[in-house]
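The complex appears here minus one protein chain, its other protein chains still in place.
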Amino acid sequence: MIKVGIIGCGRIGQVHAISVAKNPACTLAAVFDPGTEQARTVADAYGCSVAGSAEALMHSADVDLVVIASPTDAHEAQFLGAARAGKAVFGEKPIDNNLARAHATVRALREIGAPVMLGFNRRFDRDHATLQAEVRAGRIGRVQSLQLASRGPNSVPSLKYLQASGGFYRDKCVHFLDLIRWISGEEPVEVVAMGSVLADRSVAEAHDVDTAAIVVRLASGALAHIDNARRAAYGYDDRIEVFGTAGVIESRRLHRGNVMRITAEGVQLDALPANSFERYGDSYAAALNAFVVKLQGAEVDIPGIEDGLMAQVMAEAATLSAREGRIVAIAEIMASLGIPARL
Amino acid sequence: MIKVGIIGCGRIGQVHAISVAKNPACTLAAVFDPGTEQARTVADAYGCSVAGSAEALMHSADVDLVVIASPTDAHEAQFLGAARAGKAVFGEKPIDNNLARAHATVRALREIGAPVMLGFNRRFDRDHATLQAEVRAGRIGRVQSLQLASRGPNSVPSLKYLQASGGFYRDKCVHFLDLIRWISGEEPVEVVAMGSVLADRSVAEAHDVDTAAIVVRLASGALAHIDNARRAAYGYDDRIEVFGTAGVIESRRLHRGNVMRITAEGVQLDALPANSFERYGDSYAAALNAFVVKLQGAEVDIPGIEDGLMAQVMAEAATLSAREGRIVAIAEIMASLGIPARL
Amino acid sequence: MIKVGIIGCGRIGQVHAISVAKNPACTLAAVFDPGTEQARTVADAYGCSVAGSAEALMHSADVDLVVIASPTDAHEAQFLGAARAGKAVFGEKPIDNNLARAHATVRALREIGAPVMLGFNRRFDRDHATLQAEVRAGRIGRVQSLQLASRGPNSVPSLKYLQASGGFYRDKCVHFLDLIRWISGEEPVEVVAMGSVLADRSVAEAHDVDTAAIVVRLASGALAHIDNARRAAYGYDDRIEVFGTAGVIESRRLHRGNVMRITAEGVQLDALPANSFERYGDSYAAALNAFVVKLQGAEVDIPGIEDGLMAQVMAEAATLSAREGRIVAIAEIMASLGIPARL
Partner (left out) sequence: MIKVGIIGCGRIGQVHAISVAKNPACTLAAVFDPGTEQARTVADAYGCSVAGSAEALMHSADVDLVVIASPTDAHEAQFLGAARAGKAVFGEKPIDNNLARAHATVRALREIGAPVMLGFNRRFDRDHATLQAEVRAGRIGRVQSLQLASRGPNSVPSLKYLQASGGFYRDKCVHFLDLIRWISGEEPVEVVAMGSVLADRSVAEAHDVDTAAIVVRLASGALAHIDNARRAAYGYDDRIEVFGTAGVIESRRLHRGNVMRITAEGVQLDALPANSFERYGDSYAAALNAFVVKLQGAEVDIPGIEDGLMAQVMAEAATLSAREGRIVAIAEIMASLGIPARL
């Protein structure tokens, strides 16, 4: 039985608490949040203790695995602290909003040698995982192009969130940049990004964009499209399509249910999920479970700390491309940071 | 916290154990099975005690709610025993394979006045429930016809199971006969059934059928079709469609996932679920939860013991219709048993 | 170039005129309709002559193939007259509303030996034809059950039409009774039908039904469901599903287009076709073309005059079943008319 501690009891921290509760191989031992009341609520719901500090939780003998669900600026210290305390680390992205610091953290974590997993939960979506496995198995031949569309939910984060987010490319598109590498099994070569503010003025206030188009050229020459929007009037909409020399495969957009009505007013299907938590509900538990069974010795493919860094490198390239209106080579980002072309 | 005891630790008993484990409002207190080893396995997995007998479990002060997942011939005694012991009863159908005895049991349970729920889990399927709610809300106007198709899984029960089952109409079609009343909110008037053995010789050995067509005329004149088959080469296939004066609504067949591939070999969607447990997985937990929240005071619509009896009356009419090659009035079944035309 | 004459210039006659115009292997030579103006309009549109009478058209040297699109009570005389005049005959169903007279007509036509095709256009629908060919080729193994649903259009025929129609089973269900034989390649053994008036009072005035459920047992034991309604609030809705020992195949309901919108108001697909002419538009031309290429010597499967008679026998059985509330053997209908059990 793996004993889990969670740092950060906001929405995503609570989602992880549910995943732990459902998982027969682990148990929730402790939680911490600077907002004591929130930590207490979670602790009461799952019958665990409240740690006095993040440090205390990391060093508790009752904790084997630390889930880091705190704000980004605490990540570096907590990733390293938990790893040095000999714990397994399951951390939310990004490693750090500053790419150089993220790189340094990755190098330090490698030296420590602790097991680390990045919370790229979309890799654990049932349909995306089917698609990835079949692409890798060659079902559609050699990959020629990828399309990753994601829009929603029907709300825009607060100005405060937007300002601390690192921008749309780093905050949201990064998920899809990770998926491109995971699905194709290839490294990126160059990136071009264009962004616009079309829907929400508050996004402009944060000097951010609400609509982004990215094209990534992969090492083989395959071309990946990302079509992302901050908000969708109709819920949460995600689809992936991969085209190759032998065919095409699509992880289709998901509806809330599978009911159709036909009346004089028209033909109506069930709505889309409201937000990413509804859309990707099961994937959070599947992600945590993958880490758990890996810690128990199983051979499982998980997003490691280097995957987190590479997704950030791609997001950095996209951010730069959009800012300077040019195609950006991945090598340029790597070189500017003194990172070798391949990690 | 409602303390649950489960009698019967076969497949369906184990499914209920999972539902209890997932449900934050109840806890598994005790299990019993004549096969002691099986009971022990379940008890170990969920950390509960093993009762020495069904009787002991029913009378245990540690048990508030008794789930009856035992073979049919034990149902009558256990339904009544648990109710008399002051427990809430969640029982698998049928009440008893003998309709007269089932009726007597219903009358006795009414006198005792215990809360009883029948395990018609399909009522708690996400999509079927959406369909039912919208039909009842008048979205498709007045109901004119219903189609309920169900086939699978890809195997036939053992000859022993078939011989004890009461026949296909009582064993499987009964689920859909229940759904007809639940969806339409109407009582049946007459039933015609035809059956054939087309796929599996072992079914003929049991003097049963593997393919059945039933039409039920409801009180309003609405006409319901049931198209059921014991086995489907391709998995488990369930769909419901209701047509009315203002439109049609369909709870569509469910696939295992939502991925499409297109290659030179053709266009391929994800397969269907393998069996009813995969198809209706979530509905078992939803069914138990409905009973739990009802016991806690919520207004919830659950299938009661009378619903179980009416479904059996319809199954009896279908069995008789198929045997005698004629349309059978529900009133005939009711009268022959001394049951009033309306329960 | 086959020269075609059309008797009857109402809606269906006009549909056939379009089919002739589109077909490069035939040309419209003459039309006749007692309503001279209607005949003139069609003749002008397609540049052909107007015959002075049905007789004159049948005997015209300018006509090789007579399309009979006149009211039912003229069918017997016109089928026989055209055949005796040495023409090929493409006739709309029914042969005659009186089954005995229809049988006599079939026998007379057989003696004459003229090529005759019945206008069961649904057999020529692209998707239904795919389904039939694959069922016959064994793709789903041996057939266990069939579902044929058809509802619409969004209007009820006039009282006058209803009174002359022979009733819903003979007028509309007959199309699906024909499809059952065609798809399965089997003869019917017994029929049970239930009908109701649920949507339109005018239908009751005509002593007819607007909702019908039919089950047909075929020679192999396979069971076919027909779910038909005179009117559908949402257009014209046709679907066929066939289940067998090796799988299931479905000719799915057709929408007007293939566009999906998702907004805050919901998820909307394109509407269904408005009526059978829109739904089955291309099948009319395909049906005529099949006859044309058969006359030119090709091996094509067409619905012959005996198919028309058998569909009427089944409709007669359904009508009797609904009236008398019992299962009717096909042999009973055959015997009562002195028709041998197999044509």
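Per-chain residue numbering starts at 1, and chain names A, B and C are given in the order in which the chains are listed.
Methods note: a contact is a pair of C-beta atoms (placed from the backbone, for glycine too) under 8 Å apart; a residue touches a chain by one contact, two chains touch by 3 or more.
Only a predicted model underlies this, so the values are computations on that prediction, with no experimental measurement involved.
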Out of B:A61, B:A137, B:A264 or B:A298, the sole contact with the unshown chain comes from B:A264
The listed residue (C:T130, C:S158 or C:S336) that touches the chain absent from the view is C:T130
Across C:V20, C:V248 or C:L272, the one contacting the chain not displayed is C:V248
Given B:L272, B:L309 or B:A322, the residue that touches the chain left out of view is B:L272
Where subunit B meets the left-out chain, the residues are 154, 233-235, 237, 255, 260, 262-264, 266-272
Logged for subunit C, residues touching the omitted partner chain are 22, 24, 45, 126-127, 130-131, 134, 139-140, 246-252, 254, 257-264, 270
Listed in rising order, the subunit A residues that touch the chain left out are 141-145, 147, 149, 151, 190, 192, 194, 196-199, 210-213, 215, 217, 220-225, 227, 229, 232-234, 237, 241, 243, 245-248, 325-327
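What we mean here is this: only the chains that are shown with their structure count from here on.
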Highest contact count belongs to the pair B-C
Chain centres computed over CA atoms; the one at greatest distance from subunit C is chain A
Distance in whole angstrom between the CA centres of subunit A and subunit B is 41
Dist(centroid_CA(subunit A), centroid_CA(subunit C)) in Å evaluates to 58
Check: subunit C positions touching at least 2 other chains come out as 233-234, 237
